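Sharing a structure with you now.
One chain of protein is taken out of this complex; the other chains stay put.
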Amino acid sequence: MTIKRPVIVINFKTYPEASGISAVELALLCEAISSETGASIVVAPPMLDVALVAKSVRIPVFAQHLDPVDPGSTTGRVTIESAKASGAVGTLVNHSERRLKLAAIHDVIDRCEKVGLETIVCTNNLPVTRACAAMEPNFVAIEPPELIGGNVSVTSADPKIVSDTVEAVRTAGKGVGVLCGAGIKNGRDVAKALELGTDGVLLASGVVKAKDRRSVLRDLVSGMSR
Amino acid sequence: MTIKRPVIVINFKTYPEASGISAVELALLCEAISSETGASIVVAPPMLDVALVAKSVRIPVFAQHLDPVDPGSTTGRVTIESAKASGAVGTLVNHSERRLKLAAIHDVIDRCEKVGLETIVCTNNLPVTRACAAMEPNFVAIEPPELIGGNVSVTSADPKIVSDTVEAVRTAGKGVGVLCGAGIKNGRDVAKALELGTDGVLLASGVVKAKDRRSVLRDLVSGMSR
Amino acid sequence: MTIKRPVIVINFKTYPEASGISAVELALLCEAISSETGASIVVAPPMLDVALVAKSVRIPVFAQHLDPVDPGSTTGRVTIESAKASGAVGTLVNHSERRLKLAAIHDVIDRCEKVGLETIVCTNNLPVTRACAAMEPNFVAIEPPELIGGNVSVTSADPKIVSDTVEAVRTAGKGVGVLCGAGIKNGRDVAKALELGTDGVLLASGVVKAKDRRSVLRDLVSGMSR
Partner (left out) sequence: MTIKRPVIVINFKTYPEASGISAVELALLCEAISSETGASIVVAPPMLDVALVAKSVRIPVFAQHLDPVDPGSTTGRVTIESAKASGAVGTLVNHSERRLKLAAIHDVIDRCEKVGLETIVCTNNLPVTRACAAMEPNFVAIEPPELIGGNVSVTSADPKIVSDTVEAVRTAGKGVGVLCGAGIKNGRDVAKALELGTDGVLLASGVVKAKDRRSVLRDLVSGMSR
């Protein structure tokens, strides 16, 4: 499966407001908005809910993390193969809240490519982004750590890191997509991200903790067509 | 929820034969056997399948691992709260394939007790078992590492470690249950485990990779009433 | 080598004021005070300085951490055997700043006992202390995390956890010593620790960052004979 670009990726993290049955509800809402607007929306629910959510919606479901280990005697790990069996079509890799060893990042990218899962590798600065792009995931997602969970969008607070990331990744060729994240809240932020050359955005609390999720999602999507 | 003793705990690990839709199928079979025999059977499916399995069966579903972290900004982790939200009623802790820091084991036990999840802490030898029992989980499960995945049951290969574990844990009082695992394959092994004083067994490949799972499950359960 | 009780253990951590040549200087000062007073003082210098410090003083030198791995192909790890070869006579284990897996704690205790190194296992609360005592290290050292690095001694802020620890460990028998740490600053704190039944104290900044280390050390030692 190839994720359609531009894309809005919604990370449910482990918020109680988006766990269990609430994960299914939020995924269904994302599906509804995607359906009514044609926008490409990816959801990454809590780990335990991946199979249930994947069974409940037709939009792409990502894992938040996978372990580069073999299937079988790896209790408590989440294999690439099990993600596929459970209906996931991709995974976040190296999220700032779940940093991985370099060799593991490469191994996850490699294993996912073999079974047809897409990878979004999260990065924290330009040298690390260049390093990740060199391993050719489907996407890199730049998220300056000091802006994560804040109220100011990375596209306003540090547009240069976004455009520098785009330039560095494009220069390397290979078709690696670029997302940006941290502080993304509305359609204006999305529009700015695309204007800076990215292929979309990655966000979490902006949707999960919103009072009116439907309005927020519609506003975010509206930024894709400005 | 209190797990009825004696109990057979079936760890699906990350076997492809017990992932995704196959996890649901195996859990349904366990439910059927539990239903027809009255035996207490717990299933621990792959992480991504927990919510789906929990939604599909009424027997107790355990996670294979949980992280002692707070809900929210813990992408890629599996919180105690999310396990509860997804329908799990307990968790394996410190499985030999997913060893934890001591402080984390205590923290998981503590957090699970607070929200009403049961804990089965896996151990590898007598001193470590004593250490775990001192933290008062619901169960300890002794699994000598050299016997895991083998063809000889711990109850035949090393009955002394099982009875020593039972004695050490009973002496400490506190009502901590004792399971044993490694090489458990049939009803005779289960009967021997109970005879040695345990409250049940923990097994994986003996069921997951069996050609005729239904027969194996019935035979295992038969060991509980010998 | 058996550490003489009661004992004052000084953890140099990775303070620049106690690294490299400054580690040797501070160890020499501790040796001088030990020599003039007869007090039992143990030093735990930064990892890279262990062999140099051990070569420079005759008081016992501990590592701050050891890895339970085999000698040879374990680049960047610190083996039990290399600690012995470098002149260390013991090690801290599971310090709050370097928590270990339960299985690793047991393995370090076991390997150290085999080659004759002493172990001080750090713990954060009563259940974890009981767990550690069950594995029979030479000492447990209780350090409530909320008091570490603070100005109030654990012996004043929470005397009950100290006496409860002493009772729990004594009850288990086995001759495991008890130390306490966190906020220890002067002879009064040492005297109180011994009065509560401990075999000594573990401290760091109280000595390392003191303006007049000689006076502080003399004062600490004076608490041992009150």
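Labels for the chains are A, B and C, by order of writing; each one numbers its residues from 1.
In this section, a residue touches a chain if its C-beta (ideal position, glycine included) is under 8 Å from a C-beta of that chain, and two chains touch if they have at least 3 such contacts.
What you see is a predicted model; the values in this text were computed from it and never measured.
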| item | value |
| --- | --- |
| Visible contact partners (per top-of-document touch definition) of the missing chain | A, C |
| Listed residues A:24, A:135 or A:207, member touching the removed chain | A:135 |
| Of C:92, C:105, C:166 or C:203, the residue in touch with the unshown chain | C:92 |
| Candidates C:55, C:114, C:160 or C:174 - the one touching the absent chain | C:55 |
| Selected residue (touches chain absent from view) among A:54, A:88 or A:105 | A:105 |
| Residue numbers in subunit A that touch the chain omitted from display | 94, 99-106, 124-125, 127-128, 130-136 |
| Residues of subunit C in contact with the chain not shown | 11, 13-16, 19-23, 44, 46-53, 55, 63-65, 69, 71-79, 81-88, 92, 95-98, 148-149, 204 |
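We adopt the following convention: only the chains that are shown with their structure count from here on.
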| item | value |
| --- | --- |
| Touching subunit B and also subunit C, the following chains | none |
| Whole-Å separation of chain centres (CA-atom averages), subunit B against subunit C | 37 |
| Length of the line joining the C-alpha centres of subunit A and subunit B, rounded to whole Å | 33 |
| Intercentroid distance (Cα basis), subunit C paired with subunit A, Å | 45 |
| Where subunit A touches two or more other chains at once, by residue number | none |
